[in-house]
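A single protein chain has been omitted from the complex, and every remaining protein chain is retained in its original position.
Labels run A, B and C following the written order; every chain starts at residue 1.
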Amino acid sequence: MTLYFGSDNMAGVCPAILKAIEAANAGDAMSYGGDAWTARLTSRMVELFEHEVAVFPVATGSAANALSLALISPPWGAIYCHPESHVMVDECGGPELQTGGAKLVPIPGAGAKMDAAALAALLVNAGKGVPHHVKPSAVTLTQATEAGTVYTVAEIKALTGVAHKYGLPVHMDGSRFGNALVRLGCSPADMTWRAGVDVLSFGATKNGALAAEAIVVFDPARAANLPYIRKRAGHLFSKHRYLSAQLLAYLDDELWLRNARHANAMAARLAEGLGNLPGVRLIDPVEANELFADLPEPLVGALAAQGFDFYRWGSPTPATHRMVTAWNTDLAVVDLVLDAARAAAMLNRG
Amino acid sequence: MTLYFGSDNMAGVCPAILKAIEAANAGDAMSYGGDAWTARLTSRMVELFEHEVAVFPVATGSAANALSLALISPPWGAIYCHPESHVMVDECGGPELQTGGAKLVPIPGAGAKMDAAALAALLVNAGKGVPHHVKPSAVTLTQATEAGTVYTVAEIKALTGVAHKYGLPVHMDGSRFGNALVRLGCSPADMTWRAGVDVLSFGATKNGALAAEAIVVFDPARAANLPYIRKRAGHLFSKHRYLSAQLLAYLDDELWLRNARHANAMAARLAEGLGNLPGVRLIDPVEANELFADLPEPLVGALAAQGFDFYRWGSPTPATHRMVTAWNTDLAVVDLVLDAARAAAMLNRG
Amino acid sequence: MTLYFGSDNMAGVCPAILKAIEAANAGDAMSYGGDAWTARLTSRMVELFEHEVAVFPVATGSAANALSLALISPPWGAIYCHPESHVMVDECGGPELQTGGAKLVPIPGAGAKMDAAALAALLVNAGKGVPHHVKPSAVTLTQATEAGTVYTVAEIKALTGVAHKYGLPVHMDGSRFGNALVRLGCSPADMTWRAGVDVLSFGATKNGALAAEAIVVFDPARAANLPYIRKRAGHLFSKHRYLSAQLLAYLDDELWLRNARHANAMAARLAEGLGNLPGVRLIDPVEANELFADLPEPLVGALAAQGFDFYRWGSPTPATHRMVTAWNTDLAVVDLVLDAARAAAMLNRG
Partner (left out) sequence: MTLYFGSDNMAGVCPAILKAIEAANAGDAMSYGGDAWTARLTSRMVELFEHEVAVFPVATGSAANALSLALISPPWGAIYCHPESHVMVDECGGPELQTGGAKLVPIPGAGAKMDAAALAALLVNAGKGVPHHVKPSAVTLTQATEAGTVYTVAEIKALTGVAHKYGLPVHMDGSRFGNALVRLGCSPADMTWRAGVDVLSFGATKNGALAAEAIVVFDPARAANLPYIRKRAGHLFSKHRYLSAQLLAYLDDELWLRNARHANAMAARLAEGLGNLPGVRLIDPVEANELFADLPEPLVGALAAQGFDFYRWGSPTPATHRMVTAWNTDLAVVDLVLDAARAAAMLNRG
C-alpha cells in the first residue's frame, strides 16, 4: 500500500467539492461562462478580496500562470522570477509559449523567495529603452514558495514596491495560496492587492479541487485581452459551470482555509518530529505544507520499506528529500512516518 | 424556463460519468497520468480502435485540435481545412498559437465537407519546396461536420488519399465523433485509421462528459513530442485520473453510442417535423445532432416565446437558424417544439 | 543571354544609390541607427510626407510588412487583406510569426484590390468581443497591387473609412509605392495619411535600392514598441547608416519618381504592343510596372527562344503570364519583345 507524500496533487477531490459538481449538474446551462455559477463566483471573489476583480477560471495552475503572464508581458518582455519557481522550472516553457517569447530572468533569494534588493539592483540597470535587451515587464512571485516557505506581507510589499517603481505589474503564483494565507493569518486582500499584487493565480486544485484555478485581476480594465488569451490557448471550458462550482464550494464555509490549515499542521508535525532526529537537517523553515530535508539513507530506506512515497529532490544536497502534505493527509499516517523514522534512527545509532 | 437547443455543450454531465468521477476519488493516486485509470484508458482505446494508439486526454476540444495540429505541422506549414471548420472559425487562433504560426488554408465543399478534388487541385500546385509559400503540411477534417453532416467513409478516404499522396498527415476533429459513428454504423477503426486518419481529437464533452477529450495518435512513434506540446500549453492535468475516468465511463457499456444515437434521433425528429412546414428549408441533410434551417420569422418568434433557445446562425441566409440536440434532449420537449412550430405555421397561413 | 522580365528584383542597384553607399563609407559612425544618415532620413521623411513620422529602415519588404503588422495587431487579431496579397501568399507565414499567430483573413476584390463593401459586410458581423473568434485588428492593402493595378485615393479612403469606423488601423504594403504614386500623380501625403493610412512599408529595393525599405509610422507615439519588434526579429542593422544612405539617395533629386516613371512607361509600352496582338488578353489594366496577360503558346515559345525571361503565372487562366519592368528596363529590349511577339503572331496567323 502506497502512503502518499509525493505531492498534494496526488490527493483526491474534497467531498464537498465533488458534491458541488454534482449539484451543478441539474439541467442545462449556458456554456462558456454564461452560467449562474460563474456569475456567482465573481461576486464571491469581490467579497473575498474586498475589491473589484475580473475572474477567469481555468483547470490547471500552469495555465493560470502562463495566461496571467501573457496578460502583463509583451513578447519582448523580461519577467523576473525566482530561479526555482514553477514558471521557470516546471511548466515546460509555458510562459514562453503564451507570452510569445518573453524571457524569464532569475532573481535569487534564500528559501525560494526573490530578494527585493537583488531585483532593485538588476532593474536599476536593465533595459532603459535599449532594444538590444528584453524590456523589463513583469515580476512573478510564488506564495507559498516552491521551498515551502511563505513571503511575509512586508516581503511582498518590498518586491512590489521595487516592481512598481519601475512600472512593472506583479503576478502572484498562488497555487498554494490558501496554505500561505493561513500561515500569515491575514486577509486575502492583505496578501494581494493591498501588498501590491496586480494579478493572481488563485489555486484550488492542490488544496482539494478536482481541477480549478482562477486568474484574478484586481484591475478589471487590465483584463480586457484575457478572454482572447484564454480562448486561443484552449483554456475556455464549454461546460464552464463545473469550474465555477468547484471554486464556489472551495470558498464556502471556509473549506479552503480548513483544508490548508490541516495540510500545514501535518507538515509542521512532520517537521517537528523529523527535525529532531540525528542526521536530519531541515533545508528551510516549514511554513506551509512542504518539507525539504536532508535525510540519512537508512531512514529513507526504512520509510520506503513501509510504503511511504516521497521524492528524492537532490537539491541543494544529494540527500535532500521532499515531503508534501495535503488536505486529506491522515494524522495517523504522519505518526507512522515519525515512528518509522525514529525506529530507523535508533537502529542506526545502536 | 429555458429549453436548450443552443448547443450540446449546454447539456450537463451524464450520470454514469459523474459516478465514475466519484468512484475515481477513492484515495490518493499518482498525478500527471501515472495513475491506473490512465493506464486502463490506453488499453481500452487500443481495443476500441483495434490498433496501437498513443492517447493524451485533455479537457477541451479546442485544446485537442490545436495540440494535434502542433504535432503534425511545422510553424511554416499550411493546414488544409474547411472554411467553416471549428479550427478556422471558432478557436480564436488556437491552432496558430500552438503550431507557432501555421496557416489554415480553406478548402471549400458542400455541407461543410472539404472537396477532395479541390484539395487535389490546390496541392498539385502548392509549395513545391519554394520557401516563399507556406509548406503543405497537414489536412484536418471535422466528423461530424459543423453543418451537421457526416463524411462517408469513402469521402474520408478520398481526402486522406489526396493528403497522403502529397505526404500530408490527416487529423480528424471528432468533437462529435460518436454522432458521426452511429450515423455511419461502422467501427471506430473504419472511420479513422482504416480510412487514412493519422491523428484524432476524440470528443466526449459534447456527448455527456464534464470536460474530456482524447488526442489519439495511431502511430505512437509519431507522438513523441506530444507530452511536451501538451505540458507547455498548460493542458496536462495534475489530477489526471479524473479525465481518464470520464473517458472510461464514456466508453463503458456503449454509453457514448447510446448518447449519440439519442441525440441524432432527436435531431432527425426535429428535421422531419420542421422540414414539412411551409417556409421552412433545411440547409443541409440532418445526419448527426445539428439542424440548420431557414425559419420564417413568426415561427422563430413563437418558439422563442415558449422558451426554446437556439441560435440565429445568419448563414447561408439571414433566416438560417441552428438547433442542436444532446444526449439528454427530452423527446417531450422536441415534440413541444414541433407542436409550437405547427401551431405558428397554421396561424401564419390562416 | 537572358533578358529579364521575371521581376523588378532581378534588376541591380541604381548607380546613384551605389554611390551613396560608397559616400557613407567615409570613416567610422555610430552603429544601430545612431548615425547622421539615419537622423537625416527621418527629417527627409517628415518633409516628404508633410507629417511627423517615425521611420524604421529594414532590408526586406517581407520584414517591413510583418513588423508593421506586429505593431498593429495582437496575436489573437484578424488582419484583413486581399487573397492575392504578398503578406497572404508570398511571405511563408511571416506575419503569423511576427504577430505571434494573427490570422490573415481574405477580402476579395477585382484587380487584387480589396472591396470596401466586402470588408464592411464582414466587419459588421465580425468579432463583437466574442472570444471564440479572432479579434478584428488591422487592414493591410498593397499599393501598387500584386495585379499591377493601383488603388485610387478614393478607393484607399473607402477602405480606411471602413477600417477606422471599426477602430482598425490600416497598413499599406508599398513595396511598389513609387510606381503607384507616379501613376496617381498625387503627393505621398495624399496617398497615405491623408487617405487614412496609419503605417506604411515604404519600398525602395524593387525600384533601385540594394536592400532598403522603411517602415513609416504616421503617429510616432504608436511606434513605441517597434524598436523591440525590429530588434528581436534580427532586423536592426549594426551598420545602419548604409540602409539610411540608400533611402536618402533614393529620394534625392526625385530618383525614385524617375525610376518609377520609367518602369511604368515600359510596362505601358509592353501592354499597348502586346494587347493588340491576336490571342493576347490583358488580365487587368496595366497601371504600374507589371503586366498580366494570357499569351498564346507559340508567342510564349517565340519569346523564350529569344531569351526573354518571364513567369507563367497560371492564374486566373493557365495561359496567364507575368512580365515585370524595372527602373533599368531597356526601351530597345522592350521593342525587341514587341517585334518578336508581332512576328510570332504573324507566323501563327499565316
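Methods note: a contact is a pair of C-beta atoms (placed from the backbone, for glycine too) under 8 Å apart; a residue touches a chain by one contact, two chains touch by 3 or more.
The structure presented is a predicted model; accordingly, all values stated were derived computationally and were not measured.
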item	value
Among C:N25, C:S43, C:N125 or C:S315, the residue in touch with the chain that has been omitted	C:N25
Contacting the left-out chain in the complete assembly, out of C:G94, C:G111 or C:P169	C:G94
Given B:G101, B:G208 or B:P296, the one touching the chain that is not displayed	B:G101
Residues from chain B at the interface with the omitted partner, ascending	32, 74-76, 100-101, 129, 131-132, 135, 225, 227-232, 236
For chain A, residues in touch with the removed chain	75-76, 89-93, 96-97, 100-104, 125, 131-135, 314
Residues in chain C touching the chain absent from view	2, 4, 6-7, 9-13, 18, 21-22, 24-32, 58-67, 91-94, 96-98, 205-206, 210-211, 228, 231-239, 242, 328
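Note that in this section only the chains that are shown with their structure count from here on.
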item	value
Self-contact between copies chain B and chain C, residue sets same or different by half	same
Remotest chain, chain C as reference, centres from CA atoms	A
Centre-of-Cα separation between chain C and chain A, whole angstrom	51
Centre-of-Cα separation between chain B and chain A, whole angstrom	34
Chain centre separation (chain B, chain C; CA means) in Å	42
Multi-partner residues of chain C (at least 2 other chains)	75-76, 100-101, 131-132, 135
